[in-house]
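Pasting a structure below so you can have a look.
Missing here is one protein chain; the remaining ones are kept as they sit in the complex.
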Amino acid sequence: MAVVSSANSTVMNNVEAVRATLYEAMKNDERTVILGEDVGARGNVFLITKDFVAEFGERRVIDTPIAEASIVGIAVGMAMEGLRPIAEIQFADFIYPSFNQIVGEAAKIRYRSNGEYTCPLVIRTPYGGGVRGALSHSVSIEALFYHVPGLKIVAPSFPDDVKGLLNAAIDDPDPVLFLEHKKTYRLIKGEVPDGHYTIPLGKANVRKAGTRLTVVSYGLYLHWALEAAERLQEEDVSVEVIDLRSIRPMDKTAILNSVEKTRKLLIVHEDNKFGGIGAEISAMVAEEALFSLDAPIRRLCGPDVPSMGYALPLEEEFMSSPAEMADAMRAMVKF
Amino acid sequence: MAVVSSANSTVMNNVEAVRATLYEAMKNDERTVILGEDVGARGNVFLITKDFVAEFGERRVIDTPIAEASIVGIAVGMAMEGLRPIAEIQFADFIYPSFNQIVGEAAKIRYRSNGEYTCPLVIRTPYGGGVRGALSHSVSIEALFYHVPGLKIVAPSFPDDVKGLLNAAIDDPDPVLFLEHKKTYRLIKGEVPDGHYTIPLGKANVRKAGTRLTVVSYGLYLHWALEAAERLQEEDVSVEVIDLRSIRPMDKTAILNSVEKTRKLLIVHEDNKFGGIGAEISAMVAEEALFSLDAPIRRLCGPDVPSMGYALPLEEEFMSSPAEMADAMRAMVKF
Amino acid sequence: MATTDLRTGSLERHGLSDEQLRDMFRNMLLQRQLDNRGFQLNRQGKVPFALGSEGHEALQAGAAMAFNRGRDILAPYYRDLGLCLGIGLSPFEILLSIFARAEDHNGGRQFPNHYSSKAAGLMSFSSILAAHLPHAVGAAFAIAYRGETGRAVLATCGDGTTSEGEWHESMNFAAVHKLPFVMLVENNEWAISTPLEKQMAQPEIWKRAAGYGMPGRRFNGFNPIETYAAVMEAMDRARAGEGPTLVEGTCYRYLAHSTDDNDLTYRTREAVQERRKDDPVPAFEAVLIEHGIVSPEDVAAMRKDILRETNEATDAAEALPYPEPTDLYKHVYEGAWEPWQS
Partner (left out) sequence: MATTDLRTGSLERHGLSDEQLRDMFRNMLLQRQLDNRGFQLNRQGKVPFALGSEGHEALQAGAAMAFNRGRDILAPYYRDLGLCLGIGLSPFEILLSIFARAEDHNGGRQFPNHYSSKAAGLMSFSSILAAHLPHAVGAAFAIAYRGETGRAVLATCGDGTTSEGEWHESMNFAAVHKLPFVMLVENNEWAISTPLEKQMAQPEIWKRAAGYGMPGRRFNGFNPIETYAAVMEAMDRARAGEGPTLVEGTCYRYLAHSTDDNDLTYRTREAVQERRKDDPVPAFEAVLIEHGIVSPEDVAAMRKDILRETNEATDAAEALPYPEPTDLYKHVYEGAWEPWQS
């Protein structure tokens, strides 16, 4: 999938992959600006833009006031007038005040002006739990936005995808919400091809091929699902694991192809179940491949509570685990 | 279902039912206040609170500044401190700026304070299309909120349900988003029992019993679905039509019971398809009643575009019709 | 600053030529005619919605004169018919919007009055109040970022819209970055049915400027020349890289909010009539005649010409087709990928 312009690659974690990609974008295109809270001298709270301000200056790396509606809204205006802004929301939990600008404005600018104006904007934000982030630094937000036509949503899990998809998001002529699972920031390392490449938005990736069950996931849980699938492999049970990567557009074809083959589908995500991404995946399959199914479609998701808690048991109870996922896979295979 | 305290009833349209219910709530409980844009002298843009300010005074019927985040946020504070606010968002399209207060705050107050604080708040708003409302006065918003634990969402279609569910929402100790389809405001009339009664949140209603297909809908489309089902009845095809009424909590039992009987499910809603309410309904059934199905689950929904348009063809193309619904029903029954 | 007094007829031109004065006046007449046309078409059942700007004519004609076509950017709101005419939109474009024809800049997707034109430097906006103000600030940032001096962004909104959080955030960011941005508030004392005193405790909006660290001033928006002078001064500051200004023009909304509103539910006919005494259109006409800038015959000719132009634009626009039903599916994203196609 990846178009590699150099044979070499470098091992990076997800933070480094975001950072390296942003750095290249700033180097390559004068129209690129980064704006958000503490992205300047502090270099972002995860050090993603560390030293950027020294190199690119305060005009291009903008420490904004604490005002999310206008962080996005001003980026929209920049994009409408020819810049290529990359806006950051410090934690996904703080994206709510900018909902109007994302859903009511950015996603509709091309549409409402009949194509006269466009909004090539990337909004990056760290999301997800398992980091003792308590009630307000743990949330998954993808399902609050995936219903919105005009918006694209990406949630990569591996460093090579981070780079290829972030490049694609930056190049994209429409607004893209780029979700980075913060627990994977330093945890997940991998080879990242050198040089510029993009991975098309809307394409899933079969990270592990298999025959008995299709598992669709993304984010931190994708890694856990892969771990669980490896365990089942050791038990000689072959499970296919699809890394969704893009949430909107969603790669229906990849999912349907896999389900036609395995005849069973398990969807795994950290976000709450009711109305989550899994609902659409399941509905899509129930609509187009119902009679290919040998078992009910199952969703293993976060419980339907407002948030995990700060106290360890409240976080652990919320989060699933590779073991729980392996059990769910075994049950489905046995069905 | 309705607990009727008087044998009498009155014919009303949906606007009148909202108005009468709000009026009673204001009469019966001094803690009730209504706040929103133009709810005072103007009596709301649909005249729902006409003459209220004369009777109840400006302290209880509050013309707010144009500032939706604080309309909801101030109502949250009122609710935390013992009042029973009913906040209005003039059109559902303008609820976006208050997303933070609804999703980040209202829905989490009980949870985050471990039950110490509560937020008994009703947010009413007119939604939906077919009224030449163009890009910014036509939107359906239920799917942007139904993923949120801590929030309840109601979308009644008939005047008797409007009253019973609005009473229940007002009595409810938690925040309720109360959605009124504006095209049904004057179009839909019906008997409304006199006196105070409530209809429990979370209970669907079989508006037409049938055997060959289950149709689940709500809002304007529920009426069209009923019309379509009547046409099929004339063709001697018996279709069951469920009025969802509450979106969260959702009446899983009613849907599953019906599907077990009819073995086919069609979901019909005006809102966009991808990630809409139909996704969860379908996924729920695919998870719990897959082998009861004799046909793929179908969703007949709004197209995945940002909005209908002002120009008539752009509105008509977006909206479905009883005829299209009847066709979909016939196709499912034949399957 | 010496000012034209529309009551006494004194005239301070602020450098405006006879031709510019006539242009402003013509704009005002044209606004009224086009407003009228929208309401007429609505009464005839030809269009479902109309919204007029009566009372804002002078303010908008004056402000438009301070706009440099081909350089400046305008981020207006729905009551800015005259401003949009003044920066170059044609009556035909207005009628396309009223009739929601396929050729309309928005392809008939938005309500009328939601003008948009990239060619004219007119930024697309939605009905969501104040949401366009961060866009205007972002555009001002882009201008400054590219070092394009001599350009500025003129953003407008009503008095009621200043209550929105996004108004505040926009003002603050523009001030921090000293952007080429002018915030013009058209204070017509009403937000639909909500009078100013329920919108804010302190009714002089321009006084908020000090809190943000930018200059603020108020002017009589019934006077197009005073308006021009105030807005021009602010635009010139912005164009020179000296930062943003808040300007507040006082005016009045003579009509109901729109065809969906009945203003007699919240104000009396008499109260409105009282304010009609200050109606800027006849007042400015009188001043121009008194100073020999137009003759009564000129005015009559202008009116005739405007009516003809409006009629022609109406006929031309009406004759054009609606968008196709399938146009609904266009421009969701660039290019071929669209989810409902799969």
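Should a chain be cited, it is by its letter among A, B and C, assigned in written order, with residues numbered from 1 in that chain.
Following the convention adopted for this analysis, a residue touches a chain if its C-beta (ideal position, glycine included) is under 8 Å from a C-beta of that chain, and two chains touch if they have at least 3 such contacts.
Because the structure is predicted, anything quoted here is derived from the model rather than measured.
Contacts of the undisplayed chain with visible chains (whole complex): A, B, C. Contact with the undisplayed chain is limited, among B:Met78, B:Leu144 or B:Ala326, to B:Met78. Of the candidate positions B:Met12, B:Ile109, B:Ile199 or B:Cys301, contact with the unshown chain belongs to B:Ile109. Note that of C:His14, C:His56, C:Lys198 or C:Arg275, the residue touching the chain absent from this view is C:Lys198. Think of the hidden chain as still there; on subunit C it touches residues 163-169, 172, 175-176, 178, 197-202, 207-214.
Not every partner is drawn; the one left out touches subunit A at residues 37-38, 40-43, 45, 50, 63-70, 93-94, 96-97, 132, 134-137, 273-274, 303-314, 316-318. Within the complete assembly, residues 33, 59, 64-65, 67, 69-70, 72-83, 85, 97, 100-101, 104-105, 108-118, 149-150, 152, 173-174, 202, 248-250, 252-253 of subunit B touch the chain that is not shown.
The rule is short, and it goes like this: only the chains that are shown with their structure count from here on.
The chain with its Cα centroid farthest from the Cα centroid of subunit A is C. Subunit B has its Cα centroid 31 Å from the Cα centroid of subunit A.
Between the Cα centres of subunit B and subunit C there is a gap of 37 Å.
Shared interface positions of subunit A, defined as residues touching 2 or more other chains, are 69, 97, 100, 104, 108, 111-112, 149-150, 248, 250. Shown for subunit C are the residues in touch with two or more other chains, namely 107, 109-110, 126, 128, 165-166, 332, 339.
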